[in-house]
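Structure, as structure tokens:
Removed: one protein chain of the complex. Kept in place: all other protein chains.
Every chain is named by a letter (A, B and C) in the order it is written, and numbering of its residues begins at 1.
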């Protein structure tokens, strides 16, 4: 399955007194990864919300292998794991651009929710888009 | 005029690689200060929003005198500066609890906004509450 | 095994435009949970670092069940999962104080690292402290 890559530069405000990026920030960078993946496919996550669908995070997992440093450019790889049935699962891998060091691996699971906060089936226009771009089988 | 004090303990995620609290966090702590001030007066900021009024920040100023360290308990003093006319201005002073060191001084100015995003005059129920508690002249 | 509970009040800055707490913040609240657990045992995480040991996060997992709202007081339960061998694993459960709603369940795994960034065995003084307080078998 295809992978999309976005970049981010680590700022001072992302670091902590251990001298490296504070671990919670990687969840923000996962968000960048999946948002930019949707944008690459021609549909922003914003437009999905405008059509009445929300993808709240149901689960997140992140394994920390090495540490992003201040001023590093990081590469955020995002892909979709398997089929889109009840919800959708994204896989992520973040590496340091300068030397290719693998920093984290993780995933997020999301439900599809409508404007009333009710969990719904994945809307057809999203499933079709992902299939068309061979992001899902 | 009266001052209200709230407390917060600095976490690892608040620090940066200089080893102290990242400066942007003080704006979050100003928010704690004014929210707890309203709560002390018997009216939560949440309930103000439920009544259809919003107080977006129009200006913030903060002077950094000394640095909050990891695990410090900080004291957030909040008071209201002058009368409530077009908007409302809060003054803040944050000190370290353990030794009384002054960390920052600052202020925020806020407009009163209704649900449609229109700037409005300060609602009577807020002005009365503040007067009753001698927070404003 | 014993559980320690700390509290936190959700601020405006923790919320996102879905109207609830942004998911990455729960990792900050897990940090509060384990820091306050250590403090309850009579040893701050800060003092552990001063003795030359660091507990970087090696893995985090979080299942989002319901959403923390603005101004909610949340209860952060932290406990230690199993024995402390290569590293240490904390379990967390966060609930809303007002109605007991379960918000998230999760865990973090940590390595023990020395000042040079080398992974080391759990220092005796920590293992003893945890055993003494029946946090580990």
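Some observations on this one:
The rule is short, and it goes like this: a residue touches a chain if its C-beta (ideal position, glycine included) is under 8 Å from a C-beta of that chain, and two chains touch if they have at least 3 such contacts.
Only a predicted model underlies this, so the values are computations on that prediction, with no experimental measurement involved.
Of the candidate positions B:24, B:73 or B:119, contact with the unshown chain belongs to B:24. In the complete complex, the hidden chain is touched by one of A:11, A:83 or A:120, namely A:11. Note on the undisplayed chain: of the listed residues C:13, C:56 or C:87, the one touching it is C:13. Residue-level contact of chain A with the missing chain is found at 11-13, 27-28, 31-32, 35, 44-46, 70-71. Taking the whole complex into account, chain C touches the unshown chain at residues 12-13, 15-20, 22, 24, 70. Chain B meets the missing chain through residues 18, 23-25, 27-28, 54, 56-64, 67.
Keep in mind that, in the parts below, only the chains that are shown with their structure count from here on.
Distance from each chain's C-alpha mean to the overall C-alpha mean is smallest for C. Of all the chains, the one whose CA centre sits at the greatest distance from that of chain C is B. Rotation angle, chain B onto chain C, C-alpha superposition: 180 degrees, expressed as a multiple of 5. Spacing of chain A relative to chain C, judged by their CA centroids, is 24 angstrom.
The mean-CA centres of chain B and chain C are about 28 angstrom from one another, to the nearest whole unit. Among all residues of chain C, those that touch two or more other chains are 27-28.
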